[in-house]
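This report refers to the structure that appears directly beneath it.
Omission of a single protein chain aside, the complex is shown with its protein chains in their original locations.
Note that the chains take the letters A and B in the order they are written out, and that residue 1 is the start of every chain.
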Amino acid sequence: MRKSSAATELWTTLPKPRGPVMKHILGQPLGALGLVLIVLGFVVAFAAPWIAPYDPLATDYGNAIAPPSFAHWMGTDSFGRDLLSRILFGGRTAFLIGVSASFIGCTIGLFVGITSAYAGGWVDAIVERFMEILLAIPITVLALVLVSSLGRNMVYGVDLNLVFAIALPIIPKMARVARSQALTIRNLSYIDAAVTLGFSDLRIIVRHMAPNIFGPYIVMLTAFISQAILIEASLSYLGLGVAEPTPSWGLMLAGNAFNTSMTAPWIVIYPGLAIALVVFAFSMFGDALRDVFDPKARADR
Amino acid sequence: MQARPDAAAEPLLSVRNLNVQFRSNDRLLHIVRDVSYDVRAGELVALVGESGCGKSVSSLAVMRLLSDPTTTRFSGEVRLAGRDYLRLPESEMRRLRGRDIAMVFQEPMTSLNPLMTVGRQIMEPMLEHLDIDRAAARERAIDLLKRVGVTDPKRRMDQYPHEFSGGMRQRVVIAIALSCNPKVIIADEPTTALDVTIQAQILDLLRALVKETGVGLVLITHNLALVARYADRVNVMYGGRIIESGTVEDVLRQPRHRYTAGLLMAVPRLDLPRAARLHTIPGQPPSPARFPSGCAFSPRCGAATAACGSVPADTVTRDRRYACFHPVVDVLPQEGEHAAAGAEHTFGTTVLSVRGLTRHFHLKRRAVVRAVEDVSFDIPQGGTLGLVGESGCGKTTVVRTLLRLQSATSGRADFAGQDILSAGKRDLVALRRQIQVVYQDPSTSLNPRHRIASILAEPLLVHGLCKSQGEARARVEELLGLVGLPAEMAERYPHQMSGGQRQRVGIARALGMNPRLIVCDEPVSALDVSIQAQIMNLLADLQAKLGLSYLFVAHDLAVVRHISDVVAVMYLGRVVETATRAELFSTPRHPYTRALLAAVPSFAADAGQGPEAKITGELPSPLNPPSGCVFRTRCPMAVEACAKVVPPPVAFSDTHRVACIRV
Partner (left out) sequence: MLQFIGRRLLLALPTLLGVATLTFFMLHVLPGDLVETMLRAEGGNPSVELVAAERARLGLDQPLIVQYFEFLKGLAVLDLGQSHWTGKPVAEEIFSRLPVTLEVAALSMIVAIALAIPLGTIAGMYPGSTVDYAIRSFAIAGIALPSFWFGMVVALAMLWYFNWLPPLGTASLFKNPLTALQQLILPAIAVGYRYSAILIRMMRSSVIETMHEDFVRTARAKGLAMRTIIRRHVIPNSLLPTITMIGLEFALLVGSLVVIEQVFSLNGIGRLFIESVSRSDFIVIQGIVMVLTLIFIAVNFLVDLAYAVIDPRIQLG
């Protein structure tokens, strides 16, 4: 709807034919960039023990608060630990907690939402009320309450309770989406057709409804990975998430980091950039997915 | 037909060689091709065609509402009172829109801003284009509302769109179009979303306005009967081109183009004796992505020859134009081809007998919607019952309760010695195999994620009708053959098929269960005319071959007449008249049935039973239906007694029952 000075010449050339992959990339440049960053992030985080130049926990007080140099690309912190190595290892923590918390939260939410929609009646009413209550408490606050009450429960270096505390606030959000999606599909006539063909409830849910909620599930899963990574960072920053000495991006910003950064800004710049980049990647990828799955919100029609 | 304006008069709107292209990332669609037509003062010109023929796009181009140059291009000339505006810059074009050329859109429910009062929306174009102050604009808006038939216009000015019914909203949209005294109005399917009685009201209004004010009106429609009843001239579009044009009498009585002739014969018509089969056009309308080269109709045309591979030039005679290498020379047969469509069947047994079916919905605060009230009818074994009524009459609820997709409040429905409405879980599964459904919208009735093969095979395997995958595959092939689809279709996904093909798959799925009764819920209303005829013939053939019974729900009376043996007419939750087809269409008794029939646009000139048979006003709310006879508030024959008792059915014959105390 730009100001048009009447385009009255017809096209004579056909648009260039493009392969399906190229078409997606051109249609969703930000999404494609997001995907590349995500894959890169995964690889780098996974390979951290092999590619990190230093031991992330090794202190070197003689070389504390060193600015970025050839030896320490991102400088060192106030304990003289190599920031780059800590960021690489922090990536493992972020991905691990982000992906698992989002997966747990979204999967439970999906199940709750579909069941609630399909059961209807008082089950639906009670579940809805409960979700409303959970939604009234801010995510960070809810996670904090859980963290403070559950304490720590380390399994293979991962604080399971922390994962659960981050996953819980995700459940109601996913459940809402799944429920409304299920209700929409429930009203389409192919579900009526399945009923009049005498199919069982289980068959209808599993074969006819669930696959069509898969799209929104994937979109939410991606979106909440970024949310979960952010919450993990916030909790760690507040000193209530990942515990020292495990490298975590949020933890790297905690304590004295801010005051130190007034003279040594790299101490807060790099870990924050790492968080931003990963969350940015997941958000963009999630956006692109949403456009693919929900043509209604598509940018160009 | 009123006196036609002088054909020599300078046209108000003159479209010449209009072309429109759409371009997306990977496709270039040439949607409108060399379209030319004229509209004169006081003339109603129809653009008629099936979906995808380019009729709507061409009118949006005429309004210059396709304005994004990155995706749309157009060429040609559009003259308004002699001045070509197609090349004007948008800032000047804007001054014409709404002032000299106005538009009425299809969907009255969504074409008004829900957050603004109706009055402000009517005043908006006046304040924009005319040198007029608010008070004068308000005066004029009230005037306009009165003119388009809105009662109590002063009060209604300050109401919001949601307080208006669909028909009333369309009147408001017409008032907006009229507000600046335009020279030309383009009405894009203005009544397609409305019920037939409201449609008649709106089109009568539009035609009266055209004749009164001398505005030129372009009526875009897919409905040939509307053209016959309301238009002066007609342009038939196919594959992006106007393939035939002329006066309505000439074109509809003596079509020259093969497509026009085929289309006219494919429409079930109330003014002609019923033919046993509808004439069909094979194939389907071309998608804009793949218009055939040469004559776009040639792939579906029985008379096509090698010459049709190039674009036919217009043959121009005095007042007509058509583009066909092999024009029809005969006058179109005015009788159905098989005029002796066989005597009426007599049916001995009943397959489904519904008695006293009632369904109430309980809302908050003890409000009750009486969606269906005491409905009774019988479906003859091997025959078809047509259930007809306008939107909100409860026909869909009847279907859903009979299919046990909803529970009934009371009543019974006996099928094979069993009451469907109270059947237990196990009995219900058995019943479901015998009663199958074909749904209205073929785009939502097939699971988009499954291939056709799996859609058809799944129920066969679930119910053990086929014991193995191999057996099921053979049966799927057989079913596809039965509905006239090639076996390769089994590998497709629903979105890779056309609407007509999907509807055939829906029928095949129902047939797979070997049912006795098939409920057809508006099975052809979402389809194009030429496809509609194919599906109706298919249903008739299957009935004859397999001895099926049908419950056929529809709002289109011509369709109902064509397919039904017995008809039940519903109004506001009740059945007002049941009769055989012959009885109902030759001697309708209930005033509602008569009004409904009168409202259907007919091809016969000056058909209709005069204005007294038309109903005025709007459907009352089922939340608070009128006491006694529900139709009395709109009935021309109503007397005081009608408010007192619910009229019991009066029998005129064994098969003809009318719920009215005044017949």
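Basically, a residue touches a chain if its C-beta (ideal position, glycine included) is under 8 Å from a C-beta of that chain, and two chains touch if they have at least 3 such contacts.
Everything numeric in this text was worked out from a predicted model, so none of it was measured.
Visitor: Taking the full complex into account, find the residue in B:Y160, B:F361 or B:F652 that is in contact with the omitted chain.
Guide: Going through B:Y160, B:F361 or B:F652 one by one, B:Y160 is the residue touching the chain not shown.
Visitor: Out of A:L88, A:A117, A:L188 or A:I275, point to the residue that touches the absent chain in the complete complex.
Guide: Candidates A:L88, A:A117, A:L188 or A:I275; residue touching the omitted chain: A:I275.
Visitor: Just to verify: which one of B:V48, B:L112 or B:C660 makes contact with the chain not shown?
Guide: Touching the chain that is not displayed is residue B:L112.
Visitor: Can you say which of A:W73, A:F103, A:F130 or A:F293 touches the chain missing from this structure?
Guide: Residue touching the absent chain, from the options given: A:F130.
Visitor: Touching residues of chain B against the unshown chain: what are they?
Guide: 63, 65, 94-99, 102-103, 105, 107, 110-116, 124-125, 128-129, 160, 162, 173, 176
Visitor: What chain A residues would touch the chain not displayed?
Guide: 1-2, 29-30, 129-130, 132-141, 144-151, 226, 230, 233-234, 237-240, 250, 253, 258, 261-262, 265, 268-269, 271-272, 275-277, 279-280, 283-284, 287, 296-297, 299-301
Operating definition for what follows: only the chains that are shown with their structure count from here on.
Visitor: Using mean CA coordinates as chain centres, what's the gap between chain A and chain B in Å?
Guide: That pair's centroid distance is 48 Å.
Visitor: List the residues on chain A that touch chain B in their complex, please.
Guide: 1-11, 14-15, 17-18, 23, 26-27, 188-190, 192-199, 203, 207-208, 211-212
Visitor: Spell out the part of chain B that touches chain A in their complex, as residue ranges.
Guide: Going by the criterion above, the answer is residues 19, 21, 23-28, 30, 64, 67-70, 72-75, 86-91, 93, 403, 405, 428-429, 432-433, 435-437, 439-441, 444-449, 458-459, 462-463, 506, 509, 513.
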